[in-house]
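All protein chains but one are shown in place.
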Amino acid sequence: MTWLGRESRTRPGGALQAFAFLGALAVLPVVMGRHWQVNLLVFTLMYAGLASAWNLVGGYAGYAALGHGAFFGIGAYAMAIGTTHLGVGTGYRPFLLVLPIAVGTALAVVPIARLLLRTRAATFAVLSITVMFMVQTFAYNIRSLTHGSQGIAVPVPPFPFTTFERPFYYAMAILLALTVAVCWAVRSSQLGLALNAVRDDEDRARGLGVQTELVKLIAFSLSAGLTAAFGAVWAYYISYVFPGFAIDPLLSLGAILMAFLGGRHTLWGPVVGAALIVPAQQYFAYRYGASHLYLIAYAALFLIVIYLLPDGILPSTTQRLNRLRTRSRARTTPDLLPMEALNPRGESE
Amino acid sequence: MHLIVQATIGGILIGGVYALLASGQAMIFGVTRTVNFAQAIFAILSAYLSYTLFSDFGVDPFLSVLVLVPTMFAFGSAIYIVFLRRLTRSGAELALLVLYAMAIGIQGTLDYFYKTNTRVISPGYTNHSWTVGGYQISEVRLFAFLLAVVVLGSLHAIRQHTKLGRALRATAQNPTAAQLLGVNVERVSAIAMGLGVATAGAAGAVFGMVVPFNGNSQYDLLSKLLSISVLGGMASMPGTIVAAVILGVVESVVAAKISPDWSAFSFLVVLFAVLTVRPQGLFGRRLRGAL
Partner (left out) sequence: MSALLAVEGLTKTFGGIVALDQCSFEIAPGSLAALIGPNGSGKTTAFNVITGYQPADAGRLSFGGRVVRRPDPCRLQRLGMARTFQQARVFPGLSVLENVVLAHHQPWHALLRRRVSVTDRRRAEDLLGEFGLAAHSHVPAGMLSYGQRKLLEFASVLMGEPTLILLDEPTAGVNPVMVDTIEHHIRRCHGEGVSFLIVEHEMSFVMRLCDPVIVLDRGRPIACGAPQEVQNDRSVLDAYLGD
């Protein structure tokens, strides 16, 4: 029985899902080959990955991290600095930087994550966004490295014009596949179980011998590292980084919105959410241009999701399906959930 | 030395305005357990309204406070009643996200009406200052500080000496027990939200005279407010006021001695240094334990 997409037994459909997903990723840019289409796909995959990475902390562990823009920015700047100051060169070679950037960020965030994760609930949310502001200040002020508000121009690679976006698309696709695989691995391991326990009742989990500090730290570090990897590819793709752009509060918020829309306790929810929102967002930006309308639309969508679909699309549909199924079998399990089942984290202070 | 004292004076005065804003936020957090991520944009909204009142109708910003405080009170209470009330059962994080989203939406709306160029409210006396013992004291900042003292004083009086205040404190301490004792928790929460947003109304009106602003400045202000909240201990009023004044002083001393670029950052350093020692903030209770 699928419950919020959580599964304790391996599903035979799992492998099938994976193949279908990889197949779709491989052929998409061929089927949708126009520049604007591939460009849209690049951003969709990027957000799908960002939302999935955020989900490790925000969904599985239930910690409302709001500052993932910081790690995205770190990845972006690392790429920009790597290609301009370190002389990595151009073409495909900068892609080699992505893995070291991801690993480096995952390790570098450990001290700050330990500090953040000592706090909970609202305090954690506040501190996580504070970290983002801190990184943004660095980006503005360490001019020798970041060129401050002027930003860094990353050399444009000499890819053939007709398929210019493809290498970036496939880089994003590989990263997304990796992110989903990491999420899947986390969910189906004891780490995932421990994280879910932290989400439901962290104090009790500690009392049962769960190493809550450790599991939270692992989730946070994985999440930050993956986020940085997307930032790195993004920087190379748009070939320009600038503090207000690379370290954007709206980026984290967008990823959170997508995870919420799709279903933040599920594996595919963030991907589904991104697939729905990013095209709409790009269309909006293209059609209306004006950023203020974009802000208003974002806010409105957020409110709609939180009030009308608090569990996201995927759980709502699976729940509905389950309900139908149970009804047809005339079982006696109650089909309405008690409140705590939906919102497990009680605040304890 | 002269420079440091001068900067400290300026920092304390601006710290008063931060204290005003942040204690509204602390009040909201104390009663509703929700961090008001929209507090900064409420202040900016109020700054814009005050700007309009000044430039179109010639109303002095200090006078416009009299209009803006009740307006923002109503606005805050309405937001609680319409949006937040139904989220109380489902956890503080959702309410926090709702307010954050709302902040973005309000920024979009402000950008639409006022465009994005920065503005500053400048009545005739903005550049006046007095010289006391060789130190400059800006007239606007002093009045802003006095306004903060008056508003904070009234807030304190309400909390300590009225029936409403008792209900506010009781709800902050234990909502369930307060409910059992006959406090209408929802109404009290709506009032707390109103009062908190009203402080943003008062602060924003004068803030607009001290610092140039546009919709996007909400992040700068929000980052300061959030740091103050955490440093002060989230729900603690005295903690928040102390933290706000520390922020004001650190910011302005660093701006004077090192560079304005690093002034916001230096406070974050103070914040994280304190947190390594006291994760619950200066005045906060320990966030641990169970019943």
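For clarity, chains are labelled A and B in written order, and residue numbers in each chain start from 1.
By definition in this document, a residue touches a chain if its C-beta (ideal position, glycine included) is under 8 Å from a C-beta of that chain, and two chains touch if they have at least 3 such contacts.
Small disclaimer: the values here were computed from a predicted structure and weren't measured.
Student: Considering the complete complex, identify which of A:Q37, A:T84, A:N141 or A:S188 is in touch with the unshown chain.
Tutor: A:S188
Student: Determine which one of A:L16, A:L96, A:V156 or A:L208 touches the chain that has been left out.
Tutor: A:L208
Student: For the chain left out of this view, which of A:M132, A:I218 or A:A297 touches it?
Tutor: Touching the chain that is not displayed is residue A:I218.
Student: Under the stated touch rule, tell me which residues of chain A contact the chain that is not displayed.
Tutor: Interface with the chain not displayed, on the chain A side: 1, 3-4, 6, 8, 187-194, 196-197, 199-201, 203-212, 214-215, 218, 265, 333-334, 337-338, 340-342, 344.
FYI, only the chains that are shown with their structure count from here on.
Student: At what distance in angstrom does the C-alpha mean of chain B lie from that of chain A?
Tutor: 31
Student: Help me check something: in the complex, which residues belonging to chain A touch chain B?
Tutor: 62, 64, 66, 115, 118-123, 125-127, 129-130, 133-134, 137-138, 140-141, 203-204, 249-250, 253, 256-257, 260, 290-296, 298-300, 302-303, 306-307, 310, 339, 342-343, 345, 347-349
Student: Inside the complex, what are the residues of chain B that reach chain A?
Tutor: Contact set of chain B toward chain A: 29, 33-35, 83, 86-87, 89-94, 96-98, 100-102, 104-112, 116, 215, 219, 222-223, 226-227, 229-230, 234, 259, 261-262, 264-265, 268, 271-272, 275-276, 279, 285, 287-291.
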